[in-house]
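Quick one: the structure is below, questions incoming.
One protein chain omitted, others in place.
Chain IDs A, B and C follow the sequence of writing; residue 1 opens each chain.
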């Protein structure tokens, strides 16, 4: 930790800080320049992060030296994390997450009915998706919008998995549902709006299911990594980071896909990094180009929405791909993955 | 609802939309211009808001005409909402929220100990605060930071209320805690990070306690009003809207206080509008100027953090006001309120 | 300057940096912690700011200790700067900028005609404005919009000054116009879109006229201060900083007024700080509340747009105040200024 003092800081200010730092069991190192005095602190930064140093008289700014994420960071875990997810059906190969093979998750925004879900599962399986998505509990901006089928939706997801051998992922919105959802779903999704619902993070951290955390609409990558840290600090190391677009002033897209999040998160963390282009751009005709961009940037997986009749979708119809468009996109991304020495998992 | 078609939209596209709109029980009105065909839809917009019109072939954009918030908006409730909160002690006047008198809520960021809370309650009461704040459950970015005293903190808040006659407000983070907190706290606070925790909003909407909703870090005012709508649609009409700074690219302040949110929200909604300058700016020396600005802009209340020893605070020390600074600020805002024909409630 | 090395930085990396720093005539101070090595550099930071330290092998991040603005900052100029502007008419008191008296600049967005300008000058003078604004050269997003009267507009401004004794301010968009505009206008305005038009900044820095620099739509306060530094480094120390709203994701206002910029800029700099609420909010009904907020936060002046027939304005009609609304606002801000011990200059 580096403490920069104000130009008008007094000797008493310096002594007061030095004394406090020593009381916390750390070693302050005072360096007096012509314009500013700087105090460097060697030792365990986690102790001092909790201290309100900027509230001390004479302090101008405080600059951390170490990363606040230990479990999610690469410093103590230089190798990539990988883990596998299985449909549980005999004969199905497990899906490897975080390895050289890129994982494609596809499915409807919401589970709308049993028949529709099975139809979509069949078609995305056919085109090469390796996991099935579908929302049973839906976070909707308006209380008057479709809120999801709930438990019934979970049952349909399980049935689709059984029939097509696709492991499933679905969102948890409520700490009270964790046990129930974790019993059925192969991967648990934390939505962007719940990225800093810390009690929910702790709760999924106590399950044995892999957790995909979506980056919040205005969250920094450091905050996303700290949310992963919450899950991991409860004992669950199987975390997937998912970039899904951030909020900016631009109005022609729903959000702005931060494609550089892929290499930055991979540099900072050993965890797999996925991208959700559907929510990032918000319109189907932009999904394939941005999905290709995500793969080209090195994403370990993507998640896209598919619906055979977007006009009748109960949520996010405008961003759903038709099955044929999805099939075309799969062909394109196979080529892009090959160009950087990877393959699409099938 | 106005549907703008693409320049290359066909007659079949137009007919398909017209037919669908009629099936939904609404009346489409087609207007063909030289460059674009526009379809206006008269009737209940709530039906059509749920339809994925942008997924229809030939559609360029869709523009809503009506506001999505009915209960929170002014259209059907032109008068300001007011409600009162009482300490429950004999002889104490209730605090009126949303009236001409400006409400000042003060207290520590976190409840740290019984003695400290009572000391702060005494001092803010003395300087003219009319409500006491204090966090028992703390949403912290890091799992390694102080997470609050929990139930013990609630008990201390109740004791401070009993002793000083200040109604209390505290944050709820978890749906499982709603019953417990609503039993003790006079006002329930939904933090910025939970503004779109929709299940939590529904849960507090089923209590009889006033609810203060803080605007999310990157939430629009429309979204804040929709979160109020969630609470109100469950039957609880006592909602306070709170601006607490939004996230921007500026680095010299913790967040950027959107002071224009005060007149905009008051124009759009009948609900009281408060401002939290402490979290907006993040440093104590900026709190008094921005608190004055909030009052000058017409805020119905402010909420600020006070701590006698900011250096030792367990959370947000840098933004805490010393008791004397708080007292000075109170004098300033009395003058500002008077300048616009209001008074500070005491 | 503090250089933080990567965890995997080698001894050779450290030596290479140390050697380079010494060659630049500075003293590196190496501190080896358990997790990171940190190199502190004492001495003139301006030398090292120009060096691409992040390009050196092994470097994780570089943190400056000193402020990059020397002339605009308070470190070497602790007292507030003040300067005066005069109409040049016999008997008129000069307008003091940066002192205890708050300056109100008012006038139309664009100079539209001689008669209209004189009418507006008369009315804002009557209500207590102390300077007149009016655009002769207009920066418009569309090439098809009204671009201003140019030189003719300057002549009308001069005539209005002569008649009503109000010093004038107008925007310069083009380095080729600096001499011409500086001959006539009492204060030169650099618009938000030209805040980093560095050649224009240098050019106005070589005139003897006070310069008001508007903060760019997405500029940080540090960048605004660096633009002031450009003007001052050419010899012109009479600079006014103007907050006029920044761009965010919020759609209900034209921009988001950053009211905390007032106390932050006053803490960082000795230069006067003004606020333009008209451009920040974009709608007339939000101008008075935000103007009051600016004064309450401690602004040294405000600039607002006034038009007797906003429906017919050639630019920015929706944000123009009617003369009567302006007069009402003046009464309100006199009260707010008094509440914080200041007066409105008249």
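By our rule, a contact is a pair of C-beta atoms (placed from the backbone, for glycine too) under 8 Å apart; a residue touches a chain by one contact, two chains touch by 3 or more.
None of the values given here were measured: they were computed from a predicted structure.
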item	value
Contact set of the excluded chain (shown chains only)	A, B, C
Among A:29, A:113 or A:253, the residue in touch with the chain that has been omitted	A:253
Full-complex contact with the absent chain, from C:41, C:271, C:320 or C:336	C:320
Of C:10, C:86 or C:199, the residue in touch with the unshown chain	C:199
Interface with the unshown chain - residue positions in chain C	20, 46, 49-52, 54-56, 68, 139-146, 173-176, 193-194, 196-199, 202, 216-218, 223, 226, 229-230, 233, 247, 283-284, 310-314, 316-318, 320
For chain A, the residues touching the chain missing from this view	218, 220-222, 246, 248-253, 256-260, 262-264, 267-268, 280-281, 285-286, 289-290, 292-298, 332, 335-336, 338-340
Interface with the unshown chain - residue positions in chain B	2, 4, 7, 29, 31, 33-36, 38, 40, 42-43, 63, 65-66, 75, 247-249
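Convention: only the chains that are shown with their structure count from here on.
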item	value
Overall pattern in which the protein chains touch one another (line/ring/star/complete/other)	complete
Whole-Å gap between the CA centroids of chain B and chain C	31
Chain C, residues touching no fewer than two other chains	248-249, 251
